[in-house]
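Apart from one protein chain that is not included, each protein chain of the complex appears where it belongs.
Presenting chain A:
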Amino acid sequence: MGSTGGAPGIARGSNQHKGDVLLGVENVSLRFGGVKAITDVSFDIRKGEIRAIIGPNGAGKTSMLNVINGFYNPQEGRITFRGKTRARMRPSVAAAQGIARTFQNVALFKGMSTLDNIMTGRTLKMHSGFFWQLLRHGPALREEIEHRRFVEEIIDFLEIEAIRKTPVGRLPYGLQKRVELGRALAMEPELLLLDEPMAGMNLEEKEDMCRFILDVNNQFGTTIALIEHDIGVVMDLSDRIVVLEYGRKIADGSPDEVKNNQKVIDAYLGVAH
């Protein structure tokens, strides 16, 4: 992503290496009243990998991401991120620790331009004080320019130059998903959670999105947790796959292992749903 500003996703001074466990999920259970969304699920995500989470609708995939980034607090179990274990946390704290995500149903800031949406992803990295902001001078202006430059690199990377100033509410769905990825990348996350980034896209858009995900992972070393329904895409992209069904983990392993797992085959070939 060019020479300036550092690439998104470059590990920020952590002493972890590719292959170490970045995120550990241990015996997590999550209930909504009587509904058991997740039951006793454990798995881990290693630094630098693309980890897919798959399963039929209602399996608890989105809930899992919500637990990981602090939206939901599980009734049981623990989450360990970058060596720190926690029971409860706020999403804004998860953000500060380096977890970014996109949503299953695009959650962009509809009234703001593409540029402003992605700039908002830089919020935590901007520090100039209120009074400088009032003047838009000195540190405030310098910081604004510096981060604008960084954001422009993301815009180039995602090939969305032409819609820079367009309010995102007016963009087609496929582009909105791309902008949302850009906003997450602007946070330079260590762990990027993507909830069905290709849902509702046509073939060409899907191919573009696959390319972006691979590039983010390869070039910047960003660890990615990916929820996706397109099995072909999942098999191609991911290093390891967790399979959930009815809130339980039914399989975990490399694409080949998962592909040949009888429980997975049953779940996907639609045995009694």
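Heads up, the rule we're going with is that a contact is a pair of C-beta atoms (placed from the backbone, for glycine too) under 8 Å apart; a residue touches a chain by one contact, two chains touch by 3 or more; residues count from 1.
Throughout what follows, contacts and distances are computed from a predicted model.
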item: Omitted chain, identified by the protein name its UniProt record gives, among "Heme/copper-type cytochrome/quinol oxidase, subunit 3", "acetolactate synthase", "Branched-chain amino acid transport system permease protein" or "Ferredoxin, 2Fe-2S"; value: "Branched-chain amino acid transport system permease protein"
item: Residue of A:128, A:166 or A:219 touching the missing chain in the full complex; value: A:128
item: Residue in contact with the excluded chain [from A:88, A:149 or A:211]; value: A:149
item: Residues in chain A touching the chain absent from view; value: 69, 71, 90-92, 94-96, 100-101, 103, 107-112, 116, 119-121, 123-124, 126, 128, 130, 133-136, 140-141, 143-145, 148-149, 152, 183, 187
